[in-house]
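What follows is subunit A.
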Amino acid sequence: MDKDKLAVLAVSESGFIFDPVTGHSYTANATGLKILELLKAGKEPDEIRSVLLDEYDSTEDEVSVDVNDFIENLKKYFLI
Partner candidate 1 sequence: MKKEYIKPYIRKQTAGVMNKFGVSYNKGHREEIEGFHIGDFTEKFGSPVFVLSEKVIRERYRKIYSYFSSKYPKAKMSWSYKTNYLDAVCSVLHQEGETAEVVSDFEYQKARRLGVPGKKIIYNGPYKPLESLIVAFKEGAMVNLDNFDEIIKAEEAAKKLDIKASVGIRVNMDTGVYPQWSRFGFNIENNNAFNAVKRIQHSEYLHLEGIHCHIGTFMMEPSAYKEAVKKIVQLMRRIEKEFEISISYLDFGGGFPSKNILKGTYLPPEVAIQPVENFIDAITDTLLEELEPKEYPEVYLETGRAIVDEAGWLITTVDAVKRLPDGTKSYIIDAGVNLLYTSAWYNYHVEIDREIHGAYENSIIYGPLCMNIDVVVESAFLPPLPKGTRLILSPMGAYNMTQWMQFIRYRPAVVMILEDGTVEQIRRPETLQDIVGPESVPEKLKRFQF
Partner candidate 2 sequence: MSSGRVKEYYKDTTEELFFAYSNLFFIQNRTVGVLLFLSTLFNRNIAVLGLLSLIIALLFARFIGVKRNDPVNKLFTYNALLTGFAVGFIFKITTLSILLTLGMSILTVLITYTLSSALYLYFRLPVLNIPFTISAMIIYLASAKYSNLIVDSFYKQEYFNIEALPAFIQGLFRAVGILIFMPYDIIGIILLIAILLYSRITFFTAVLSYYAGIYFLAVLKGSVPLAFQEVSSFNFILVGVSLGGMFLIPSKRTYLLTLSAVLASVFIIDATSVFWVSFGIPVFTLPFNLTVLLYIYVLGSVKYVMMNQTHLEQPEKSLIDHLNYKNRFDWSTPSINLPFMGKWTVYQPFDGEWTHKGVWKYAYDFTIEDKGKTFKNEGQQKEDYFCYGKPVVSPVDGTVVDVYDEADDNDIGTVDKVNNWGNYIIIYFNPGYYVELSHLKKGSIKVKKNDQVSKGQLLSECGNSGYSPEPHLHVQLQYSHLIGSAGIEFAFNSFKANDLDLDIKYLKKNDSVTALSSSKTLTRKLQFILDEEFIYKVFNDDIQTGEIAVTVKMETDGTYYFCDGKENKLYFGNDRDRFVYFKYDGIYNSELRYFFLALPSVPLSDDELIEWNEFIPDNVFRISKLPLIIKSFNHKLNKICGFYIRNDKNTVAGKIIQNGRVAAQTKAVICDNKGIKEISLIFNKKTIRLEKI
C-alpha cells in the first residue's frame, strides 16, 4: 500500500474526494469514507473489518468481502 498516495487525497465529510496528483475527483458513501479514513490512519484490513463489525449491523463474511472489494476499487483508480 502506498501511503503516500493516500495521504495526498483531499477528503471531505460529505464524501467528496479529490486527488491533486491526477486531478480526478471521486465520490464515496459513509461506509466507504470510514474505510478510507482507517486506511489513511494506517490500519490493516483485519483491523478495519473489526471496526466495521463493531459499528455496523452486518456479518463477518459480508464485511470481509466488501472491504476487499473496496480496496480493489481503490487499486483500480490508482489511489493505492
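Miscellaneous remarks
Note that in this section a contact is a pair of C-beta atoms (placed from the backbone, for glycine too) under 8 Å apart; a residue touches a chain by one contact, two chains touch by 3 or more; residues count from 1.
Quick note on selection: all candidates are chains of the complex that A comes from, given by their letters.
Treat the numbers as computed from the prediction; the structure is a model and nothing was measured.
Any copy counted, the candidate of 1 or 2 that touches subunit A in this complex is 1. Touching candidate 1 in their complex are the following residues of subunit A: 17, 24-32, 34-36, 52, 54-58, 62-63, 65-67, 69-70, 72-74, 76-77.
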